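One chain of protein is taken out of this complex; the other chains stay put.
Chain lettering (A, B and C) follows the sequence in which the chains are written, and residue indices restart at 1 in each chain.
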Amino acid sequence: MQVGIINGTSYFGLDLIRLLSDHPEAQITGITARSQAGKRLGDVFPHVAGLPCGSQLGSIRLTKSIESSVDFVFSCLPHAASAEALIPFIDRGIPVVDASADFRLKDAAIYEKWYGVAHPAPQLLDDAVYGLTETHRAELSQTKIVGNPGCYPTAAILALAPAVAEGLVEPSFIVDAKSGISGGGRSLNFDNHFSEVNESVHAYAVSGHRHGPEMVQELSAIAGMDVSVTFVPHLVPMTRGILATCYATLNTSVTQSQIMDLYRSSYENDPFILVTAAPPRTKWTYSSNYCAINATLNDRGTTLIVTSALDNLVKGAVGEALQNANVVMGIEETTGLTTPPIYP
Amino acid sequence: MQVGIINGTSYFGLDLIRLLSDHPEAQITGITARSQAGKRLGDVFPHVAGLPCGSQLGSIRLTKSIESSVDFVFSCLPHAASAEALIPFIDRGIPVVDASADFRLKDAAIYEKWYGVAHPAPQLLDDAVYGLTETHRAELSQTKIVGNPGCYPTAAILALAPAVAEGLVEPSFIVDAKSGISGGGRSLNFDNHFSEVNESVHAYAVSGHRHGPEMVQELSAIAGMDVSVTFVPHLVPMTRGILATCYATLNTSVTQSQIMDLYRSSYENDPFILVTAAPPRTKWTYSSNYCAINATLNDRGTTLIVTSALDNLVKGAVGEALQNANVVMGIEETTGLTTPPIYP
Amino acid sequence: MQVGIINGTSYFGLDLIRLLSDHPEAQITGITARSQAGKRLGDVFPHVAGLPCGSQLGSIRLTKSIESSVDFVFSCLPHAASAEALIPFIDRGIPVVDASADFRLKDAAIYEKWYGVAHPAPQLLDDAVYGLTETHRAELSQTKIVGNPGCYPTAAILALAPAVAEGLVEPSFIVDAKSGISGGGRSLNFDNHFSEVNESVHAYAVSGHRHGPEMVQELSAIAGMDVSVTFVPHLVPMTRGILATCYATLNTSVTQSQIMDLYRSSYENDPFILVTAAPPRTKWTYSSNYCAINATLNDRGTTLIVTSALDNLVKGAVGEALQNANVVMGIEETTGLTTPPIYP
Partner (left out) sequence: MQVGIINGTSYFGLDLIRLLSDHPEAQITGITARSQAGKRLGDVFPHVAGLPCGSQLGSIRLTKSIESSVDFVFSCLPHAASAEALIPFIDRGIPVVDASADFRLKDAAIYEKWYGVAHPAPQLLDDAVYGLTETHRAELSQTKIVGNPGCYPTAAILALAPAVAEGLVEPSFIVDAKSGISGGGRSLNFDNHFSEVNESVHAYAVSGHRHGPEMVQELSAIAGMDVSVTFVPHLVPMTRGILATCYATLNTSVTQSQIMDLYRSSYENDPFILVTAAPPRTKWTYSSNYCAINATLNDRGTTLIVTSALDNLVKGAVGEALQNANVVMGIEETTGLTTPPIYP
């Protein structure tokens, strides 16, 4: 497939380019940039300037908009701008994955409440599919508009889905998530200033974060009833990785081995989910599309504690986007995504 | 006061020495070590070998046991060994602060369950006071045996105490805590191997951690009823610092400003508690004895989320120990502890 | 002494405030800020808002200029702006330490070449003393204008001075220095963006850095002849610290023990210089005013390799500034500066 990438000079765009460079059925034909249009990719990121595979990559000329022939488009723009940039392709029937929030929430009013702008294309929301492949695989194979999940919801929903689907837990969850700094992107601010965030950890958006409504929407759908989520994100001093620690009150008596059996069987056909015997470490997933999950009961057997680890830029963003693209295009789901994590 | 330090070559011991070197009324007269006895402190830690104040520090000869004259003893040994080493001093009426778990739990059976050994001195538990200065100040001024709290319980109890004392929350808490690596001490293992823990975050002891029972004991006392705590510790890639994110279900309707007023008034006479308008960052407390606390309601107003930050080696260990020693000895509580945090 | 601090909201200013809060003979009476004037210090740095000693610190109102009574002024402004801000105080006979480059170089033409602006006060250069206390102590006690050294020159000159003064080495040096990120200050750019500099190391200003001429000036003075310096700075992923690795060709035959004896005797009266048997680690000096130095011969005995470690914000900036202020004011040189390093 011929691929166009909108806003390829973001961290999302850059990591998508890395993944696509190893994808046997994809060819990047266009990359847009905002302030850097006109430059070559190698001018913005010197490390790709001279790569051998970079005879293509480093010399790709960044453009204001996709002008090349494309069979598939990924957008790495921020919300609102992203839908606007994708509409022309959607109108031409070209399948798209949007890494922003624009096609995630089904309810345009909730979108407007959390993002502070009217939804740019509410008429398309019915056709869009929430791109958590593991929970929407069948629908994804039938759509041309994918709203790629947020990094935190990917970790949280994958952690909670099996227990919720099985009806083992009360419909009220706590999600305490820890993210590396790259989640904040490449723009400059005090929350990615090294001296401010190194050797420190803190919570933010404690009273409410935009990724909360996604978790509520998806977990409610899985539960078949309205659920509530108290979600608190944290920044930890590392570049990549998210660990979500999820707490749910059990409404029935289960054993540790029953829980682990449930998780293993729930994900036995999901190639990127690793159900691990020990609580996972984000390093176990570094640079890969895997999500590692462990479910453990607290010592009184009253609360289920699920920890899930992933790379926020890959399974939490563009790896998942490529996984979705594979499904949409009818390509084997794991294509271009099987490289093991970098360790250590 | 003439001070003896047992196991001064641990991280706890070393940071206590740093604090005492600035304390106008304390003089270190003896430091013990286990494997390093016979060496001078400057042989073990080259950076103290030639300090100007180090004419005393660097050349202190480490001994197997305290042989000098002492008015006060701090133990930085692990549990069980610590009580045994302190008993001779306790028997002579010398006041002690024990940084281990030996004098924290009131119930020797609970101690044995979590630490796997019979308590070495159960007869002393009645006389010991749990050394969270902010909640036991009056008792501390009357005791000679202080069980210095664990690093995690210090953060968690200070975070929850005001709401619990006021009866605003259900008696079941979640404490999700994030610690720097120094909490694991100086011994070598894969959880402090740089390449294993750098660029990674993970939960451990998910089904139960030894610091849980401390939280239950103290919060139950404050609540006046039995409470339960689901406590999950995490390691994050930084040297110092703990952030505890505590979740409690509100049992009454309160506003954000009422909550913050409660926290401010609860701690207005506690010199080391900083109630902050924003969620605190561990860096705000680096190397200091301060604990910074913020209490925020979730977006539905149903859950209280309290984040507390401290330096695990200082307010979470030896700073708190020195604060307790000041109280025990009738010295102004803040003596030797007022230096601002290192920032950035 | 009553102290004014110009640009107290920089990292330099903030660390100076920390040090002065422990200084028994200093009282901060005024702090200026540029964009933040009008706010209180605690509004800019939440962690100082509620400190007990912070009843003074956190509530200090930042002003556009120093309006209070002062006996001493420190400037933490960038070059050119700094001299301009200090001139009114110099004219009134108030002693000053300038942390910028404005009073370091004796030759205004060299200043203009490297800083790209005409020197704002060339007429004052004769009266200014280069504030490397260890090499200019006597002059400092007679001056009212101190040009505080750059962080890199402090490390490099202290490393090389004994060998150069003794005439043991050829007058051509290589200084390969590694700095933490805080050296770049609080302003936002890609060289302090966490995701860009974490897990990475790089050289910069390879063809020439502004701190080179300082090294040349001072080492030439010590050598009694013109020397040359090839200086390459590097950024390493840590907040604080500089390690300078200095290479000099020996022009005579010496033994390792002779070299160490020379270094020990050269610095025996310098309270902040630690000559260490092993190559120092920046952590040995963290947050302190110490500089740790080791001198070692290469395996062929042809080259002297001196490594020096310091905290770039303290001995490399405001600790040294305070040390100089003590000397200028006739106060004991170590006052307010004896706290041991934070370790680990």
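FYI, contacts are C-beta pairs under 8 Å (C-beta built on N, C-alpha and C of every residue); 3 or more make two chains touch, one makes a residue touch a chain.
Source: prediction; values computed, not measured.
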Residue among B:V117, B:A138 or B:L188 touching the omitted chain: B:L188
Hidden partner chain, residues of subunit A it touches: 11, 14-15, 17-18, 21-22, 45-54, 57, 182, 199, 239-240, 271-272, 274-278, 280-281, 283-287, 290, 292, 334, 338-344
Interface with the undisplayed chain - residues on subunit B: 11, 181-182, 186, 188-190, 192-195, 197-199, 237-239
Interface residues of subunit C (partner: the chain not displayed): 174, 176, 178, 180, 195-196, 198-204, 206-208, 212, 228, 230, 232, 234, 236-241, 243, 245, 247, 256, 279-283, 286, 294, 296-300, 302-303, 305, 307, 309, 344
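Going forward, only the chains that are shown with their structure count from here on.
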Distance from the mean Cα position of subunit B to that of subunit A, given in whole angstrom: 38
Interchain centroid distance [CA atoms averaged], subunit A/subunit C, Å: 45
Centre-of-Cα separation between subunit C and subunit B, whole angstrom: 35
Subunit C, residues touching no fewer than two other chains: 11, 182, 199, 239
